[in-house]
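== chain A ==
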Amino acid sequence: MTNSTSNSIENLKDLLTKHYDIKEFEEPIALQLAFNIDKESALDALAFLKSQGFGQLSLLTCIDWIESGQFQLVYILMNWDNGIHLQLRTFLDRDKPVFKTIQHIYPGVKYYERDVHEFFGVEFEGNEESYQHLFLEMWTADPPMRKDFDPVKYSDDKYSMREYTTEFPTKIGGK
Partner candidate 1 sequence: MAIDDKVGRDAWEKLGDFFRARSIWMMWYCTGCGAIEMPPTMTSRFDMERLGMGPMATPRQADVLLITGYLSTKTLRRVIYSYEQMQDPKYIVAFGSCAINGGIYFDSYATINKLDDYLPVDLYIAGCMPRPEAIMNAFNTLQQSIRKGEADGWKRYKKNSEFYKENQRKAIGEVFVHDEFHE
Partner candidate 2 sequence: MTLMNFFNALIFVLFAFFMQTSITGVNRKIMARLQKRRGPRWYQQFLDIFKALSKSSISHGWVFQFGVVMAVGGIMATVMFIPIGDFRAFPGTDNIFIISYLLAVGMLGMAMSAAGSGNPWASIGVGRALTNMLAYDMPFMVVVVTMIFAFKTSSVGEIAEIQRNIGVLGWNIFRLPLGGIVGLICLQGMLGKKPFDSFIAPAEIASGPMVEYGGRQLGMLFILHELMTFIEVSLIVNLFFGGGATLLEYFIKYFIIYTFANLVSGISPRFKIDQAVTFYYKAPLLAALVQGFIVVFTGWGVTKWL
């Protein structure tokens, strides 16, 4: 089983490098391939991979690289025939994070895009629903998963704390 999948990972790599200029590939664990791709060619890469048998979009999530001022979208795809997981990663600008919806490729991505928009503020053109809230009810502050959001400050001023009066006895056997 493994030699057939290992060479299928090999020819997958050649296939991808032939079509798109992908600098380097990572293999975090067996049967998993991760690579970075620029924003423009990410869309048709996803369409191309769907045609190559990656029928399932397992997850769409976002990573906030606040130092380099970038958001990183990660699409995890899976191919049921040979069991290969594939992580397609693209970088977005942090101040104006905009990307296109891929509902026409993977219809299931509708709620993932809505979740990423709610917690990171990334806009997905073409998916009007993504501008509504999914988990948070009546949330007015800015998206909570961004690194520049301070939960402790939010929690302190929104939810009252219990004040503890600290009059412990100054010495043992005190008053």
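What we mean here is this: contacts are C-beta pairs under 8 Å (C-beta built on N, C-alpha and C of every residue); 3 or more make two chains touch, one makes a residue touch a chain; residues count from 1.
Candidate selection criterion: all candidates are chains of the complex that A comes from, given by their letters.
Just so it is clear, the model here is predicted, and its values are computed rather than measured.
Checking the candidates 1 or 2 against chain A in this complex, the single touching one is 1. Residues of chain A touching candidate 1 in their complex: 132-133, 136-138, 140-141, 144, 149, 151-152, 154-155, 158-162.
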